[in-house]
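The other protein chains are all here in position, but one chain of the complex has been omitted.
Chain lettering (A and B) follows the sequence in which the chains are written, and residue indices restart at 1 in each chain.
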Amino acid sequence: MSDTPNVVTGDFETPTVEPPEEQAGSSPTGATRREMRSIWVAGTEETAWMRNSTDEGAQEMLEASVDPAIQAERGIPVEDDFLETEATDNDELQILNMGPQHPSTHGVLRLHLELDGETIVRVKPIIGYLHTGMEKTGETLTFLQGGTNVTRMDYLSPLHMELAYSLAVESLLGIEIPERAQAIRVLMTELNRVSSHLIWVATQGADIGAVSMLIYGWREREYVLQFFEKVTGLRMNHNFIRPGGVAADLPDGWEDDVENLLDVVPKGVSEYEELLNENPIFRDRTIGVGVITPDECKALGVTGANARASGIEWDLRKAFPYSGIDKYEFDVPLGKHGDVFDRYLVRMEEIRQSLRIVRQVLETIPAGDYRTTDRKVTPPPRKRIDESMEALIHHFKLFTSGFKVPAGETYQAVESPRGELGIYLVSDGRERPWRLHARTPSFAHVQALPTMMTGSLVADTIATIASIDPVLGDVDR
Amino acid sequence: MTDGITSDQILGPLAAAFPDVEFRQVNDPPQDVALVAHGQYRDFVAAAREAGFDFFVDLCGVDYLRRQPRFEVVLNLLSHVHVRRLRIRVGVPGSEPTIASITGIFPGADFYEREAYDLFGIGFDGHPDLTRIVLPDDWEGHPLRKDYSVGSVPVRFKGSPRAQ
Partner (left out) sequence: MAHESAPSGFLLTTYEKAVNWTRTRSMWAATFGLACCAIEMMATGAAHNDLARFGMEVFRASPRQADLMIVAGRVSQKMGPVLRQVYDQMAEPKWVISMGACASSGGMFNNYAIIQGVDEVVPVDIYVPGCPPGPQSLLHGILTLQDKVMAGEIRR
């Protein structure tokens, strides 16, 4: 644009002043400055930045028929070097490191992203930042203490971890669990599923941008945690479900607390659905994002709500029922597309179905023992210790050296909120496990991340990571 | 060949194709275990996948220390169609702990084999990227081996004579 004037002219009629010649290295002498000042008119001096300005002059709207921007929008090819983009060659791929300290990676997950602009070409998850050596520690703890260790692996669903561990130990011991203990286990684990999914929807919403979901999700979870504290003594990492049954019976008044929960939580869930289901931003950011097909799920070992959202009809509670859960009626929600939005819908419905199970437990829980009466495995009641020498010796032996489990190997799995959670236990006949291996669902899901993320945008990675519900304690153990 | 396995509709053909594999049922309710020899491992896994066990569940290592072979790789498979699990155990010698990798059959075995390598030192032939996964890259030793100590430190109490 060569005919652009480089002095801004206003409405007033003033002479334009040519700036004096600049001599290299010399500043104007006093005389020339006074000279300049005498013929200056305020407001017309040309400042240095104007002299070097790079703007294109007054911006005006071009005719719609010739405006290149509108033509580009309409798809008419425009000759403009600004709009042409060249294909980037491999030298221009950028490596971006996400994590391990990151607000949205759900813990200490590290991702190496290879980016072409904003598109992900390759992603490599790097884990191990929370490796606690729990499988090694498990070999040093007795079977009664083992619950304290496994409960901290998946710290959002500790009762499921304890249940899987207890089922494995009981499978090797070959003991029967009383019906009331089984019902209490179902009650606690289904409520744990509710509290875990509440955290999931809180963090999923917050990662996508609905930051208020963080407050809402935790609000309902507090009621569940207060119930857990009343029953088990702890808000998290309870060590309540132990081999042989549960640690203690439900306290008086628990029915009222559960009724209250069944009243409050569905209202909260309806609020979340009202906030998110029809929200165009949420839908735009989640529909079609992070897709995984059923065949990929099977090959990679993706289980739980992620697999069900892809259409795989598989729930361990229906396929291999445990702890008497087949007595209760519940549905298993399925998705179709395998994207983030379907996982969200599946989990919301799972909260409702879990509450349905809780209501049935509340109505049909049998009276009875809360743990098996086999004295070789469970400690005697406290007041018996004062009365009977045998009870005292049992108690002493159980808590110091622990009970012996017959030699063998077993694998027991439960349906945790994240997927198939299994414990592979090898015993050599002594009081401590020979090998304790936890098959945790998040390990396989993090492995499936590259399948879900390649080809999508960086912003979609956040939505995808949140949607598979990884818990890094599960991944690294 | 184990008695009664031929009558099993799903495992029978598998047992017939691999007569050296020992099939067991452990625990109650019974769980199917197949004890496979080192050389037949990859073929057996591929055949199991064809037989319907196409869902990869778990792969882990075990160190039996004083048994020959010392290590064992335990593979857990699942069949949605038949609603059955199958556990495949294959021994790995301690003197040269390597075994075939099944990432070509089940891509999901990738991280699991890396973890078995990291914690036990079992090498997997044919794995695309066999590096440490849960421990730092420069870690020496394989912690879950039985001859590696748990690494506990003495607990320091303030004011005790042993406090350093």
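Here, contacts are C-beta pairs under 8 Å (C-beta built on N, C-alpha and C of every residue); 3 or more make two chains touch, one makes a residue touch a chain.
Owing to the predicted nature of the structure, the values given are computational and were not obtained by experimental measurement.
Novice: Taking the whole complex into account, name the chains on display that the unshown chain touches.
Specialist: Counted over the whole complex, the chain not pictured touches A, B.
Novice: With the missing chain put back, one of A:Asp116, A:Glu179 or A:Glu222 would touch it. Which one?
Specialist: Only one listed residue reaches the unshown chain, and that is A:Glu222.
Novice: Who touches the missing chain here, A:Ile70, A:Leu115, A:Ile175 or A:Leu214?
Specialist: Hidden-chain contact among the options goes to A:Leu214.
Novice: Could you tell which one of A:Arg152, A:Arg371 or A:Arg418 touches the chain left off the display?
Specialist: Once the missing chain is taken into account, the touching residue is A:Arg152.
Novice: Applying the definition given at the start, please give the residues of subunit B touching the unseen chain.
Specialist: Against the left-out chain, subunit B lists 135-136, 139, 143, 148-153, 155.
Novice: Please output the residues of subunit A touching the missing chain, sorted low to high.
Specialist: 100-103, 107-108, 128-134, 136-137, 148-149, 152, 155-156, 199, 214-215, 218-219, 221-222, 225, 235-237, 472-473, 476
By definition in this document, only the chains that are shown with their structure count from here on.
Novice: If you average the CA atoms of subunit A and of subunit B, how far apart do the two points sit, in angstrom?
Specialist: The mean C-alpha positions of subunit A and subunit B differ by 28 Å.
Novice: Flag every residue of subunit A that touches subunit B in the complex, lowest number first.
Specialist: Residues 127-128, 131, 133, 135-137, 139-140, 171-172, 174, 298-301, 312, 314, 319-320, 408-411, 413, 420, 422, 424, 426, 434-435, 437, 439, 443-444, 446-448, 476-477 of subunit A touch subunit B in their complex.
Novice: How about subunit B: which of its residues touch subunit A in the complex?
Specialist: 26-28, 31, 33, 54-58, 60, 62-63, 74, 76, 80, 83, 85, 87, 106-108, 110-112, 115, 119, 132-136, 143-144, 150-151
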